[in-house]
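Complex shown without one protein chain; remaining protein chains in place.
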Amino acid sequence: ADKTVRIGYQKYGTLVLLKGKGLLEKKLEKIGYTVTWTEFPAGPQLLEALNVGAVDFGTTGETPPIFAQAAGAPLVYIAHEPPAARGEAILVPKDSPIKTVADLKGKTVTLNKGSNVHYLLVKALEEAGLKYTDIKTSFLPPADARAAFEQGAVDAWVIWDPFQAAAEVAIEARELRNGEGIVPNHQFYLGAKSFVDNNPEAVDVVIEAVGEIDEWAKANTAAAAAELAPSVGIPEDVLAVALERQSYGVKAIDESVVKQQQAIADTFFELGLIPEKISIADVVRKGGA
Amino acid sequence: MADTSVAGYAAGDTRSKPNFKRLGGALLPWALPIVLLVVWEIAARTGLVTARLMPAPTTVAAAFWKSLLNGSLIVHTLASTQRALIGLAIGGGLGFIAGVVNGLWKPAETLLDSTLQMVRNIPHLALIPLVILWFGIDETAKIFLVSIGVFFPIYINTFYGVRTIDPQLVEMASVYGLDRKALITRIILPGALPSILVGLRYALGFMWLTLIVAETISATSGIGYMTMNAREFLQTDVVLLGIIVYALLGKLADVATRAIEKRVLVWHPAYQGGQEGGR
Amino acid sequence: MADTSVAGYAAGDTRSKPNFKRLGGALLPWALPIVLLVVWEIAARTGLVTARLMPAPTTVAAAFWKSLLNGSLIVHTLASTQRALIGLAIGGGLGFIAGVVNGLWKPAETLLDSTLQMVRNIPHLALIPLVILWFGIDETAKIFLVSIGVFFPIYINTFYGVRTIDPQLVEMASVYGLDRKALITRIILPGALPSILVGLRYALGFMWLTLIVAETISATSGIGYMTMNAREFLQTDVVLLGIIVYALLGKLADVATRAIEKRVLVWHPAYQGGQEGGR
Amino acid sequence: MSAADFYVPESEAGLPISLSRVGKTFGKLSVLGNFNLDVPAGQFLAVVGRSGGGKSTLMRLIAGLDTPSSGRVAIGGRTVERLHPSVRLLFQEARLVPWQRVGENVGIARGPDWQEKARRTLADVGLEDRENDWPSVLSGGQRQRVALARALVSEPQILLLDEPFGALDALTRIEMHRLLERIWTDRGFTTVLITHDVAEAVALADRVVVLSGGAISLDLAVDLDRPRRELADPRAVDLQRQILEAV
Partner (left out) sequence: MSAADFYVPESEAGLPISLSRVGKTFGKLSVLGNFNLDVPAGQFLAVVGRSGGGKSTLMRLIAGLDTPSSGRVAIGGRTVERLHPSVRLLFQEARLVPWQRVGENVGIARGPDWQEKARRTLADVGLEDRENDWPSVLSGGQRQRVALARALVSEPQILLLDEPFGALDALTRIEMHRLLERIWTDRGFTTVLITHDVAEAVALADRVVVLSGGAISLDLAVDLDRPRRELADPRAVDLQRQILEAV
């Protein structure tokens, strides 16, 4: 095999399981490919590598590809997992006086700037009749946000799984509002344009393998949790909660997903997070599996 | 003459130099950066490097101009500079005191130095969770980080400087009845000064280094924030802009320390290159 | 006597010291860390600090023991150490050469020093996008980052050391017919050595500092990876474990440099505390 | 432990020095062995001896810069355990502070009117116009004279001089002799002078001791009238011969 698929993965999701099972290697070997796996702490770093051509394929949440596209990164949307709206939420400490999203008025909310939950916050505020400017935001990456949240430096925290599950299990953080009904929270599979164009069959094989692993994980959440826990470094019970909220069943990108994703991009443009309007439909893989 | 100038000491040549040579000398240090910029620009223009990945200097200059016009660059730089200077004052002051005390007083050294050498090695990135727990996410946390970043270079070089003072001079001063205070201010500190200034150079570098880490803690301004934010959003031109701002701030710090060196070390042959105008 | 020992120079007192004092001297540097540990344990036990945010030392020790048993600590430390040492060799070597050349040869200094002082100030975090662009995401990128982290302290201190050599000795050596090579190896380098060793101390600290940044680029091993990973899930015990590993590595580096200092600077009064057994 | 701890009246005469059974060894090298010397207050003692004979070591012991390996060094009856606040030592090397100008070096201990005093003493040693120079540009003899000025300006009760005139030409040397003699006569401090010049020892001192093999091999009183202008005085020549024989 003289061709390689370079896959970037994060600490959660199906790609880790796929790597652990060794399924993909066997499938790709048949068509003459080998696999290299690289772990990234988060989506932006993964796309940073994809942007410079160090990675061919990877998985991220909804927002990193929006920023990457805005920056001109040569990526294409290949497929997505079904929405998992419960996998992100606004959290408050368990004995916080804040009972509804409306109570957040004037309070400090911490979140990772430009991530999925940024969109969740905007939508949740909209729903509660608040303006984005009615609250104070403090941008922190998940690790630091958790510390600030526990220390009491912020009133609420908008976060996704498995951090969300970890906070709920470890410090009994209370869910103020999760994504259900307001945001989709997709997980996307993305590829570098040139790689996807030149190696369609390899991409198909990867997606196929993802589909198989999805099936398995759906049926064996507990086993998957047990398998992932050591490599992620979070307790099994926390991971079980997170995996249970996750959705399984990889699908090609369809019109409705493009529309939902476009809505996020437009919101971010209005918030001034991206410098110009972008069109999601332009970077969707045409005629894939 | 040739042999002595091997170590860069200008001989006592009193003949005057033509003026254009002085001008050339002032410009020469910029030669390399300028050549690099030109090569980079050409590479970007001819497509040797992808402009998206590595925007041409002119693109970066445009980003610079834009952020200058809308005031954001100045706001960020000022915010960072303020944090930097407060941290420098606190951390540098404490580092200086600790260096002097440990350098002069053996029991303090025995108790403290080893611990400080251990703490010094802890990366600031690893400290962030603790810093947030202790100081929250306000300015205090950032200034604390900068302070410890600055503390160690000043501490180490002050300590080293005090330690390597010529013992003959200390003996002499003691025999001539200088009390402890006079000994410190007139012999030990001036003697340690060249080394302390090297420490200051380090500190000025560390200051920005720590600040970029500190400004990932919930900041909304500062060049560290600007750069890291741009990095997340893959805005390479802004990242390069940030890098260039750091480089210029570094140059500024360098010029400042050299000026201080030239001033306070008038007596020191290595810092005064005779007619050559120093370094 | 009292006045001279003010600067820590042991006087030529030849009376022998009792042995238990030597032992006490060896333990004393650990006094402060141990006191801190005990206070921290008590605070955690009595609930003064929330154990989850700041686990007791015994909890950290348990985490240490666990990761030692399952081998992960050793794997991480070895992975980091390998990167660290390769980076140290490359960056340190280049820094040394640049320091010597710029210290000795004015044109090189004019051309390079200013640029280096600018580059020095660029935080490694900000460089990561460029490093990925140039070197990809493999080991090369990490080693490159460590190398530049190590380069500057060695460079600056070598340069400073070479620059501040006693010009009288250089004159003497030239008059006695030492050629350039002999002058450098017998006069300039030994004279610059104390300063270079201070640079080495810095470098050993920088080495880990840069490594933790480097290990955020797609690593799956290394203590930087271990710590940052634990930091994400707020596994404070592992974060503290990482911090303590860093501190111990720092101590190790300190002990190593002191041993080197003691060996190569036998002639230097400030590094040999007479009967006191040095520092 | 500084000069400030004691009140030292300016006019007070010198203090006596007493070394009894002092031994000093460096590793295996024994420099002084069972050394006895009593210098009464106000005496001008010259010490002569071979190079490496332990003269500078003796000075350091008296000044309290070093502790004897055995025996006792006392000043004014009290054992020397640390620097004595009214002992001043002119070291064999000039030991000028490179970052202080010549005038500041002379007035290193500051004190009232130090600038005026430094200026006057610099004039005494013939360097009135060098007050604002850096020490690094001075010639060897000029450095030595700055060190001498620094010692003389410091109003000691005991003045230890370790070859203060070694780098001076004959004429300058004689001027310095006169200066030292005048100030010593005025103030009456105890003086110990190390010199290699036997004529100098005889011209200046009340008493000359020869240090040899770690002990005193000759202890000679010089009772010539002062001021001693006539070096060719036959008694002086005879004393010089005796000393040279003992070295």
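Letters are used for the chains, namely A, B, C and D, taken in the order the chains are written, and counting of residues starts over at 1 for each.
Quick note on the criterion: contacts are C-beta pairs under 8 Å (C-beta built on N, C-alpha and C of every residue); 3 or more make two chains touch, one makes a residue touch a chain.
Just so we're clear, the structure is a prediction, and the values are computed from it rather than from any experiment.
By the touch criterion stated above, the residues of chain D touching the omitted chain are 26, 48-53, 55-56, 92-93, 137-142, 145, 162-163, 166-173, 196-198, 244, 247. Think of the hidden chain as still there; on chain C it touches residues 168-169, 171-180, 182, 186-187, 190-191, 193, 265-269.
The criterion applied here is as follows: only the chains that are shown with their structure count from here on.
Any chain touching chain C that also touches chain D appears here: B. With each centre defined as the average position of its C-alpha atoms, the distance from chain A to chain B rounds to 40 Å. Touching of two or more other chains is recorded for residues 2, 65, 83 of chain D.
Taken residue by residue, chain A touches two or more other chains at 48, 52, 143, 147, 150-151, whereas all remaining positions touch fewer.
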